[in-house]
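The complex appears here without one of its protein chains, the remainder shown in place.
Just so it is clear, A and B label the chains in written order, and each chain counts residues from 1 on its own.
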Amino acid sequence: MSAPSDNMPIASAAARPKPLLLRHLPYFVGAAILVALSASMQFDGYILNILLQATTFAIAVFGLSVVLGLCGQINLAQAAFFGFGAYAVGIGTTDLHLSYWLCLAGGCVIALAAGAFLGMSTLRLGGHYLAMVTISFQQIVTLVMINDIALTHGPDGVSNIGRPALFPTSQGYLGFCVAMLAIVGYLVWHLPDTRLGRAMRAVRDNELAAGVNGIDIFRTKVYAFALCAALGGLAGGLFAGGFAYVSPDQFSFAESIVFLTMSLLGGVASPIGSAIGTGLLILIPEWLRFLKSIPGLYLAIYGLFVILIIRFMPDGIWGFVSAGLARLRAKAKTPPAAATLQLKPATVGGDIVLEVTGLAKYFGGLKAVDGVDIQVKRGGVHALIGPNGSGKTTTLNVLSGLYKATSGRIVLDGTDITNMPPHLRTAAGLGRTFQNIRLFRSMTALENVEIGAERPGNTLIKQGGDAALTERAMEALTFVGLGSRANELISSFSYGHQRLIEIARALAANPTLLLLDEPAAGLNSTEKLELHELLKRIAAQGLTILIIDHDMTLVSEAAQHITVLNFGRRIADGESMAVLRHPDVVSAYLGTE
Amino acid sequence: MKLTRRDFTAGIVAGILAPHIISSARAQGATLKIGMCAPVTGPAAESGGYAVKGAKLALDAVNKAGGVMGKQLELIVEDDQTTNPGIVLAFSKLAANPDIVGFLGSIRSTQVHAMAPDVLKLGKPVMIGGTDPNLTHMGNQWLFRCRPNDSYSGRVIAEFGVNTLGKKKWAVLHSTDAFGTAGGKALTEALTKLGSAPTLDQGYANQSQDFTPVVLAIKQSGADILGSYFTFENDLGIFGRQLRQLGVNIPWVGSPSITNITALKLAGPALYGTYGVADYAEDSSDGSKAFGKIYRDAVKVAPDNQSSWTFDAINVLSGAIKTANSTDPGKIREAILATKKFPGAEGEYNFDQNGDGLHGYNVVKNDKGNIVFDKHIEFND
Partner (left out) sequence: MMDIVLQLLFTGIGIGAVYALVALGFVLIFRATNVVNFAQGEFSMVAAYLMVVFSVDLGWPYWLSFLLALGGMALLGVIFNLGVYYPLRHRTFLPVIIATIGASILMANSVLAIYGPQPQVLQGWFDTPGLQLGPVYLDSQYLLIIAVTIALVIFNYWFFERTMLGKKLQATSQDKEMASLLGISVSTMIMITFIYSAVLGGLAGILVAPVLFVSIQMGSTIALKAFAATIIGGFGDVAGAIIGGLALGVIETFGAAYISVPYKDGFAFLVLIFFLVFRPQGIFGERVAEKA
């Protein structure tokens, strides 16, 4: 590697990117054409109704692409949110005589609040359980819609729903809906590249790693649910204005399943996929009308079709198509060269970066960690070792916040972090890597490291804009030697290199203390030597490292200070060479005669 | 471009699979077309089948007698999937066909509500079977009802129970969907006017698997007569059986579903001795007897109100076109409204200015599984 120099400018950086709006101009032009076409082309009533249904449903499905595709959380209540928006417009314009725009906005707000509320259940639940909560929510909403006649007119539904005075004709209204679709589509298209979008993708790919890299998992999920619901509400409000009549049977669990199927068939993570899925699932029953003479036949074919698509096109139709296109596209572009990585760990507290006193973690009757004291001095490498089952990883997990300590105190650089959730500890300056590598598999190496760089409280990313993030991430990747491959997906890296990317991710955040959980696991001897070199370079910049490992060579050569655990207790602590010769330590590993 | 290719594809396959589409293509232009939205799929698929049968029987008879205005009648059916968006799409597909002069709509009131805006926009006559009274009182001049609406069914049940059977302590049981709620409300209002406000007003959700709490509530209320509005025959069957198992044998007057073939099959002996208000009762008039014979000869089972109203709808519509001697919607409308003393399967049609053709119901009794006509109660206000 060339000699570092603080004065070296960022060589041959890519030309400054064009302003955002200009780059996306083709999209807006295309959208404008589409809107003009839909407003002016003469459609008969049938086509108009199909397009209206497809457009409004697509917006609802975009919502699903956010919560499910981007954030990985299942939501089987989208029809309920659709219904909130529809009823807001319905009841608002007919009973309350409010303006359409007010009702539409009101519907979105109500749906958003309901979505956030439902999202709060993710604090405790995921997977099938979350699915059941959303189903229950949906069923209860449907029951209220049917039975609370005073509010919703019950099963009679609401008719004569108004339209905005600006778009009284069906044609004009369709144009308006298509315009909304284009706007929402643009937002959803670019959400993955925003900070929130990245956070959602990280949560989807690897929740634990996301938390440890500074992302507030719970808040991200709540935002995802809220956004999904708001889009559902918007879609419902547009739907009500379009069809002028709504009734509870249109917002039942069966409809939620329809939305979900549309999302999955098209391709769950992309708005294009959502649009394709929606279009197909509305048009196919229409195409198959001729099969209606035998009751049930076309629905049976529809069911078969669903199974086949799920089986043969796992990423949905758009996923299938875009994967094919990606193979045809040129290789990933080479990233710009970067400056040297700066690590300026905070130096608030005194000599001791990490003070752990009386730490205990009990699992029922099992005392995994039983009264451990550790003091990590600033600068240099401190190792935590012990035979299997001694409580090392548990200690690390308690330190990083994945487990809650049963008792004891943890002070990081003067701040008491004992009761903080993982993302706040990261904000306080803690970084960590995992024993079984936890990278975000759907992203490139650069994107993974960018998420690390994005941690709140990172003083080294200047104003925090996208360019600064990329710059910092590139620096970190170059520091570990993988700068030239920044734009490749994680899956194309070897195990050893993935380990390095994880370390880069932690470094990009400019932590005060770096926890490394068995970094040498799975590495061959050459890779171990490179790791040792890397650790030395990190320590040279003043960053404190706390490392757990079994490789005694690495530990004895890299660490200046060692703490030894056995059966959850500290049995030795001090300068490396002395500790390794300590009789208690030797007998713990090798047994006594 | 998309439109043409889709029509082309559908046309090819339809031509291979569905002979009646081929024959209609041959006869294009030489027929008078009537459009029909019916549930071919979805929960109401069964009733949809009967509805189409009834309409076809009337159509064949009209054609055999020479057609209308010198042309044969042709029925074009579109599936409404028993859903609201479904009937909107089905109707708008039919509406796009300029050759269609009149339509048959749904027996389900929410579906009629859903398609009503498009009906208003199109401005052609639509014959409906939905019984929500609002449908003919909401300013839509193109809806014509070929069944008596629920304000009449409620009044007839009340009138019969209070004045003929002499029972004053009522339990009113109704489903919580649109039909049940409106019917229950109509019955309660009618009873209150007769001075017998119900002691129990109980709603239930469709597709309940168990009615024990409801039966116990009826028992506890001390009611000596039960009036009911059931939508689905499964629920009727389960409820009826449990009612008898728990020893409740008070007189029972129910909405038309209690007289349907399916209900009789499912509930069996539980419904013996019950009364129903039926817009269609085979022995109630010459018109109904005639329809009964035609239907049995063709389909081999007894008809019910799923098919009788569509039979009448075709006859009223084609009769009006004949009278008006024109396919102009306004003229057809006037001719329908002028239809008086028209003997249909459902009874004698006297259209009022709102578009309601019938103003009374038949009361029938379930005599050991046979539906026997008891009396007709008509309201002239």
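Note that a contact is a pair of C-beta atoms (placed from the backbone, for glycine too) under 8 Å apart; a residue touches a chain by one contact, two chains touch by 3 or more.
In this text, all values refer to a predicted model and were calculated from it rather than measured experimentally.
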Contact residue for the chain not shown (choose from A:60, A:74 or A:353): A:74
Which of B:105, B:203 or B:344 contacts the chain that the document leaves out: B:203
Residue among B:66, B:123 or B:213 touching the omitted chain: B:213
Residues from chain A at the interface with the omitted partner, ascending: 68, 74, 121, 124-125, 127-129, 131-133, 135-137, 139-140, 143, 146-147, 208, 253, 257, 260-261, 264, 294-297, 299-300, 302-307, 310-311, 314, 393, 397, 402, 434-436
Absent chain, residues of chain B that touch it: 41, 43, 45-46, 49, 176, 202-205, 207-210, 212-214, 216-217, 220, 233-234, 237-238, 241-242, 245-247, 262, 265-266, 268
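Here is the rule we go by: only the chains that are shown with their structure count from here on.
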Whole-Å gap between the CA centroids of chain A and chain B: 53
Chain A-facing residues of chain B, complex: 3, 6, 9-10, 13-14, 17-18, 21, 40-41, 45, 48-49, 78-79, 81, 83-85, 88-89, 92-93, 95-96, 109-110, 113-114, 116-118, 121-122, 132, 134, 138, 176-179, 181-182, 203, 205
Footprint of chain B on chain A - complex, ascending: 44-50, 53, 143, 146-147, 149, 154-157, 159-160, 243-245, 247, 249-250, 285-287, 289-293, 295-296, 298-299
